[in-house]
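One protein chain omitted, others in place.
Chain naming follows the written order as A and B, and within any one chain the residues start at number 1.
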């Protein structure tokens, strides 16, 4: 008998509001209907009313987690339009801020995924070390999120020489802890049992839906804007793309965790190669034309298109966040999962829109469960698996 | 490779000893990093109420309003609309705006969020409309050097500043006439004054 499980529009598992209607038969999901638009704020309508410099702050606030990727892609689009060359030091600083942002975003996701599997320790520990990262970003850019670093032709602030020891200290700490926790998470048999083989998004589906970022790289599609269309310093420093062929949730988790370690290496390489110089090119006017800028955000490729008619405001500004393509692919990924796993699958694309709240499970028009029903369902599955594999976390709790 | 349980055990002990990362703010102070983009302050002595910050603010937190009755121009800062981007600080030619490292905005009432700087506004002697603030026109006059004397408004302001010269000629007919050109005039009236005699209206 088919029943519909609505998830959202406000849901504790998602960082942002979206409405998923799971069509369920017994315990298995057979279909998915997605309703979005709860966070539609009309950026493309507002952009042509702002000047080129003001639009940077508008797009920064599209997302709080990947708040550097959107301004970065926008200034790249304008620089592509006007063929502006950005000074070398500015490119290194842009890369450093972007990679720091990537680490903080992946830590956030791993923490949330841990929480909803029932591993609150994973959540707390990852978010604790994320705080060190946010403090570092506050030192470099002036704020924990919304860095206001990007400017057409360069960056707004320089990295001071006296801050570099603090950066290196935090990087060392992050590298040590990320390596520790990555092994802890990946070696845990219960987490493997929950994530392996679940939420398969085949390579063919991944290509058809045009998915991006870790969602694609976990399904064997080796695309990364930093390698394919490198901007800033990405082609000047050595780094590896992390790709896995397993197509399941475990692959996506592995991609994200290993990318954090890669990012630390990249930041160190940038600091080594940076030399003193200008951080801003001289930009006077934006000529008529069109430009495209794209950047690898933590969730995938962010695509910005701008068109200019020579005046001081853009005529058309198209923004495409990576979750636009990734969330649509949930339709293929969630089929065949149980409800308890479905919530993990829906969160595994790391949807970036906005957060919190209650959900309802209805059967025959009657409310079956209250707010925490689906989380408890997911956590119960983990408990069942723990009795099978043994539970490291309870041993830790017993010691504390 | 350490055994998994030992690995996490080390971390658990460290977490137990060090305690949580969060602090009990506001009982315990939590200073921001140096260079934090916090609450903006506006220096009244340096500000000339030109409105450059209002032009560049992306959030519309700076508002320029005139009070024609009081002959003042006011630039108001709407604190709750501010996004702390610092564009106003970057564009103010007189460096009258600064970020502080304060971030605690919580208040019990909504009223205290607005601050403003108000300066004297010079009015056109013919149409009565606003020209600009006295300080802004004085700055233009001083920066223009000898070219300021091409514009009687600026020349008069410079001399009022130095010698306290006032315009003494009575206003002629209600339309601007050439004899009115030695007055403090707005750009529109200044053009009328020169062109009316030749082109008529």
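Everything below uses one rule, namely that contacts are C-beta pairs under 8 Å (C-beta built on N, C-alpha and C of every residue); 3 or more make two chains touch, one makes a residue touch a chain.
The definition used in the following text is that contacts and distances are computed from a predicted model.
Enquirer: I want to check something: the complex is missing a chain, and I'd like its UniProt protein name from "ABC transporter permease", "ATP-binding cassette domain-containing protein", "NADH:ubiquinone oxidoreductase 30kDa subunit domain-containing protein" or "Xanthine dehydrogenase family protein subunit M".
Expert: Per the UniProt record, that chain is "NADH:ubiquinone oxidoreductase 30kDa subunit domain-containing protein".
Enquirer: Wait, the hidden chain, what does it touch out of the ones we have here?
Expert: A
Enquirer: In the complete assembly, which of A:207, A:243, A:261 or A:280 touches the absent chain?
Expert: The one listed residue touching the chain not shown is A:207.
Enquirer: Please output the residues of chain A touching the missing chain, sorted low to high.
Expert: Counting over the whole complex, chain A touches the hidden chain at residues 36-37, 40, 42, 44-45, 80, 83, 207-210, 223, 228-230, 289-292, 294, 301, 303, 305, 307, 315-316, 318, 320, 324-325, 328.
The rule is simple: only the chains that are shown with their structure count from here on.
Enquirer: From the mean C-alpha coordinate of chain A to that of chain B, what's the distance rounded to whole Å?
Expert: Here the centre of chain B sits 38 Å away from the centre of chain A.
Enquirer: Which of the residues in chain A come into contact with chain B in the complex?
Expert: So the residues of chain A in touch with chain B come to 50-51, 53-58, 61, 125, 128, 131, 135, 138-139, 142-143, 146, 148, 156-157, 177, 180, 183-184, 187-188, 392, 395-396, 399-400.
Enquirer: Can you check the complex and tell me which residues of chain B touch chain A?
Expert: It is residues 1, 4-5, 7-9, 11-12, 15-16, 20-21, 32-37, 56-59, 83-87, 90, 99 of chain B that touch chain A.
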